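For this depiction, one protein chain was excluded, whereas all remaining protein chains were kept in their positions.
Take a look at subunit A:
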Amino acid sequence: MLVQNLFVDVDGTLMIPAQNLSFVLEKTGVVKYEDRPVPKLESPYDVLVNVKFTGICGSDVHYWQHGAIGSFIVKAPMVLGHESSGIITAVGDKVSTVKVGDRVAMEPGIPCRRCVRCKEGKYNLCVDMRFAATPPIDGTLAKYYSLPEDFCYKLPESVSLEEGALMEPLAVGVHITRQAAIKPGQSVVVFGAGPVGLLCCAVAKAYGADKIIAVDMNEERLKFAKKYAATHIVASQRESASDSAARISKVCDLGLGADVAIDASGAEPCIQAGIHVLRTGGTYVQAGMGKTDITFPIGAMGAKELNVKGSFRYNSGDYETAVALVSSGRVSVKELITGKVKFTDAESAFNDVKAAKGIKTLIEGVKD
């Protein structure tokens, strides 16, 4: 039985306190708490972080429920979580950019640094990427986590550790917006008003987009989007994709169509509507992940000479931009934090996310 941080025997005798209590996905559908060794610093450029807050992503829930995403299959127990912030408790001998006591946002994917993609600066595309909570790499839902110093981003005084845990999804939003090359004065339609879609709206606004339209089938999320960063909201209806696009265009006065469409839903009808709602020469970015193969309006894409890109995680400069956007006040993430649970209640947070309750539920770090 687990009481706070201590393993307690059935007759109430206190056993050894856990060194590095961790929240582990044992196998599909089964999570448990386990004590694991405190990670050692593998390199003199590594640091040890006492994890304080961790947000949950759809991918964490997906591994829990299905045990796999594409070719990444959970074959052995794995610590969950990857959207974290914490306080540095130890540094390797050659660490020079951070120190013990620093409050940091943690970038959870470490690339090889040697392949062509890494050297091009597109390290999110590294074939040998080691990403927290993507099997077989352990995640951040533990008391301690170790990573290289250059994947830790110091949080300014004005940014809380809770907000620090939102840097990861915000970096995702930054990367999507950069792929879309949003410029001041443009119109952007974002399909999906979940955390990523909402953050895309916020970043698009910070980058000067004039019209930011959030589309979703969930009324509550749309209402939130309107208060948060969207200039217009449109509720999805059962209609053809081109009708949907025409309706969005009309209601939001998009003239010949939107400059940019971002899909943060993964839903086939949204993807189709996204292509149709663009003006000629517009840009479409696929961020959402749903069905792997869909019916795609390729004729419209070709005839309208659209730029169609994928967006995956983040790379050079995205985390720095995320921290800068929040510390300068251009993007606010506090509103997205709709719940906080204790580490020992982590499973309930996962259930909430699975039920699409709230926006971001944070799991507090292990208490001493």
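Here are a few things to note about the model shown:
Criterion: contacts are C-beta pairs under 8 Å (C-beta built on N, C-alpha and C of every residue); 3 or more make two chains touch, one makes a residue touch a chain; residues count from 1.
In this text, contacts and distances are computed from a predicted model.
This complex has a chain not shown, and the name its UniProt record holds, of "TAF1A polymerase", "Deleted in split hand/splt foot protein 1", "CASP-like protein" or "D-xylulose reductase", is "D-xylulose reductase". Although one chain is not drawn, the whole complex shows that of A:V30, A:A68, A:V100 or A:V116 it is A:V116 that touches it. Considering A:K32, A:H66, A:K94 or A:K223, the position touching the chain not shown turns out to be A:K94 (whole complex). Interface residues of subunit A with the unshown chain, by the touch rule above, are 45, 94, 113-116, 119-120.
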